[in-house]
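Worksheet for the structure shown next.
Some chains omitted; the rest stay in position.
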Amino acid sequence: MSKIKVGVVGTGFIGPAHIEALRRLPNVEVVALCEVNIELATAKAAQLGIERPCTFDQLLAMEDIACVHICTPNFLHYSQSKAALLAGKHVVCEKPLAKDLHEAEELVALAKETGLVNAVHFNLRYYPLVRQMKTMREKGDLGEIYSIIGSYLQDWLFYNTDYNWRLEPDKSGDSRAIADIGSHLMDIIEYITGLKTVEVMADFNTVHKTRKKPLKPVETYSGKMLQPEDYADVEINTEDTANVLLRFDNGNKGLVTVSQVSAGRKNQLKLEISGSNKTFAWNSEAPNELWLGNRDAANQVLMRDPSLAYAEARDIMTFPGGHNEGFPDTSKQLFKEVYAAVAAGKQPENPTFPTFADGYRELLICERILDSHRSQSWTKV
Amino acid sequence: MSKIKVGVVGTGFIGPAHIEALRRLPNVEVVALCEVNIELATAKAAQLGIERPCTFDQLLAMEDIACVHICTPNFLHYSQSKAALLAGKHVVCEKPLAKDLHEAEELVALAKETGLVNAVHFNLRYYPLVRQMKTMREKGDLGEIYSIIGSYLQDWLFYNTDYNWRLEPDKSGDSRAIADIGSHLMDIIEYITGLKTVEVMADFNTVHKTRKKPLKPVETYSGKMLQPEDYADVEINTEDTANVLLRFDNGNKGLVTVSQVSAGRKNQLKLEISGSNKTFAWNSEAPNELWLGNRDAANQVLMRDPSLAYAEARDIMTFPGGHNEGFPDTSKQLFKEVYAAVAAGKQPENPTFPTFADGYRELLICERILDSHRSQSWTKV
Amino acid sequence: MSKIKVGVVGTGFIGPAHIEALRRLPNVEVVALCEVNIELATAKAAQLGIERPCTFDQLLAMEDIACVHICTPNFLHYSQSKAALLAGKHVVCEKPLAKDLHEAEELVALAKETGLVNAVHFNLRYYPLVRQMKTMREKGDLGEIYSIIGSYLQDWLFYNTDYNWRLEPDKSGDSRAIADIGSHLMDIIEYITGLKTVEVMADFNTVHKTRKKPLKPVETYSGKMLQPEDYADVEINTEDTANVLLRFDNGNKGLVTVSQVSAGRKNQLKLEISGSNKTFAWNSEAPNELWLGNRDAANQVLMRDPSLAYAEARDIMTFPGGHNEGFPDTSKQLFKEVYAAVAAGKQPENPTFPTFADGYRELLICERILDSHRSQSWTKV
């Protein structure tokens, strides 16, 4: 029984999440772990139980590695994905796919040329009830879409003493809240509805104009547990909150709001999609329930339950109804579909998983949102 | 024991709600009921148990009537309020106060000149937890306000066969969803936060470009129970949904969305206000609970309970915690405060209740929102 | 337009609630208010806006009074109801109807003999979704009832410094939590399900074996706001919590638990009734929502909405869906049905409202529950 061999690059917040999710698949083996230097790689590999610590070049040189996961800070995604593809590896890249559209375009083209499997980790699509919404929409249960309301709220950057590399444009890009979490929201909206966002009107806000940077770096989300320390004042140019009006290609409208400074909202993506038959409402912090609004009948709450879902959604459920599945399970399900393609040796014609093309699409939307904020005007996507 | 005598004008959806609420006050007596003709007035007065059916002119001529409630369709509010003030009556007017700013300005000035009690029925302010939020904000529990998210969603105009006078601009004005429910939302936002909305950017949408008008009129909300009938096609020019970006006088931002075509949302106003200390979240369909978000402690759910609220909020609670109070109670509490002023014979210097000036303010905001939509640009309030 | 004239006896927590509810009815007028002495009656009548303060004897002597509401402490219900019936008055009595079964039996017989309208204020039946459940059950939507789970939890007696006349058996009876709130729960269970409780097995617990009695009396529920004072130690013999197993006449089973010492539960009655078609779940603290559980379809949440309810339930709704109705509205709806009977001059053959016979039934069940606790054995009802 030979398993597909995988290497993971980066051990911040999300790298270990990839590793743990990959291990749940019966046909995949994480054999290599890459960090910025071999010492760190060795220490992390020991801790995470991975055989081969390595540098990025060493990783690409390993012939038995079929697929590489890019889990590094944003500014490295482009160069590492490109190198991996050129080395003949299938690639799963964290979002954002690149720092600008040109890079992303290049990656999409290169991936297409090579025929290699390419995926972006838009894992929120893999909440089973997200796919259930998409499938219900496809089957006509939602009807014509009238209105979309989305929000993604966090509080991990609530205080001006909260600090992270994501606050630094050279590492993370010129947009923060939109690029970081707005991208998930915009991806999931288009994924579920099948609509294209055609025009945006944005207004950003930086609540903390300066923040206090700690003298040593801390991992994403873990800053909350920092003890008070010495800090340096840093001017902040990226948005803490952003509000965006949306227009879709069916002529109807929506809006989204994102924030990283909303006390008590830990990591809450909410969606409300109103159609001519029903309304869908879903909240990522209670992902096992889907609210279905009706005009002429009782509203409904559909639980994540294989026996109650469409086959397309059932495919990404492991446990029976009432056995709560969550965030860790989304990556497992995404990788399950990606590795079916890896096993087949090439990108499918119509992938069920998010691809580099989807990564490009999200970059495009986020860039247009940023343009709109800067120009203070409606901007076409 | 002499009670304050009151006349009510109009017997659609909201007139009887005023009457029932007024009757709960120990010091008030609804003695007169006015309709468009004396026959209808007589029939309705018998049904509602009111002694004196009358026309509007007859009502104003009754010397013992201290206060008049204007509960007619929107286009009559201005002329009837003006006539009532000129007749020396205290006036409680339904919202909107008038059809345009000039009319509203005139009413504000006239009311001021007469010194008579003037109130607008922004009853949602009288959900006790709304006042609790206002009081918490005043006492500093919320901190600096970072972001505001509001929505007001209904489904009573969901189908193109749903019809009502509110769909006709000559009776209801050029804006519908914003004027009708957006006004409540904007009022409650400024009421709770103490902020002024200084700039708006709006985008409206009319989902049903034509609707089917029934051949006989139906009362607000009751159309849902209509039997299928003959209808006429009518072109619709007012908005079914509206999305608005907001900027406030503290430099921070927000957004609101309103809809009358969201299946399953019967009459749901939701607010989420994030500050530098806490987040408030409240939903009018579950009005006895206030969610309080915290960054460094468990979130909280404050129930409407006199023993847990600030005195200012406790003043408008009648029952102990766990004894759910709702929509009918808001009008009672509003009128309780209005009639304390009526008993005193004049408008207080700092009324606790919403006044004609507040009615003007909401018209102003709604007009600017409509201007913004029409001009497709940021518009100052 | 002549209205039905009513007198109310007692001005504690519930008397004013009756008065306010009665005033909302177009055909009823509260003209007399009775207290233990004329001075108190006069003060309260002035405060509550009622014309005629009086003693109980004076009240019964008023010929134009058609109906009397008994809102006094429990130990007076029997004698006052009896006297009122003998004086030819219709009677609405607070629960419990009497202090023992003999008294209650006598009242039932007397009421029957007189033909006068007799009602007990089991107002919880008048939450519209409670009647919706009853109607759904009658129409077969629930199916055969498999299992019933009920709870009624409060926290107003949580501390040993919480004190009230209900803690004193000579004023309130030998059972407290069961008699006070368990009776509502048992009534509503039989009302909704149509089942008879045939056997009970109870276990009571007194958490605070002694309590600190304040030197001056305080009204129900208002003790929470007491300042610290001088107290006397009093031994407590009635239950703070009670657990009861139930058997029903269809052969199936259930259980209930009641508590007056559950921190955070202000006044929460919850019911979960499982049938062969559906499960019902309802919570009095969020009374506008009914959860309907399904095995093979999404669960449902039915909002209180006239357009979504059966006619029987719609009859006791005033406002459209989304306009939260609550505790104060239950009494209004109950009295609306009672006063239709009063207007007709006699008790209907099949009253829709709870009668003295229902009051007897609840006393019987509560007495058998107390017997079971004392005998520590299954006890037949």
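A few remarks follow.
So that you can tell them apart, the chains are marked A, B and C in the order they are listed, and the count of residues begins at 1 in each.
Here is the rule we use: contacts are C-beta pairs under 8 Å (C-beta built on N, C-alpha and C of every residue); 3 or more make two chains touch, one makes a residue touch a chain.
Just so it is clear, the structure is predicted and the values come from calculations on it, not from any experiment.
Here 3 of the identical protein chains are placed; the entire complex in the file holds 4 of them.
Convention: only the chains that are shown with their structure count from here on.
If each chain is reduced to the centroid of its CA atoms, chain B and chain C end up 34 Å from each other.
Taking each chain's centre as the mean of its C-alpha atoms, chain A lies 41 Å from chain B. One inter-chain figure worth recording: chain A and chain C are separated by 54 Å, centre to centre, where each centre is the mean of the chain's CA atoms.
Counting partners per residue, chain C has 303, 307 as the residues that reach two or more other chains.
Remark: chain C residues 1, 3, 17, 20, 23-27, 45-51, 154, 156, 221-222, 224-225, 265-268, 284-288, 303, 305-307, 318-329 touch chain B in the complex. The residues of chain B lying in touch with chain A in their complex are 146-147, 149, 151, 153, 155, 158-159, 201, 203, 205, 207, 240-241, 243, 245, 247, 252-255, 257, 259, 261-265, 272, 274-275, 277-279, 291-296, 299, 376-378.
Taken together, the chain A residues at the contact with chain C in this complex read 290-292, 296-303, 307-308.
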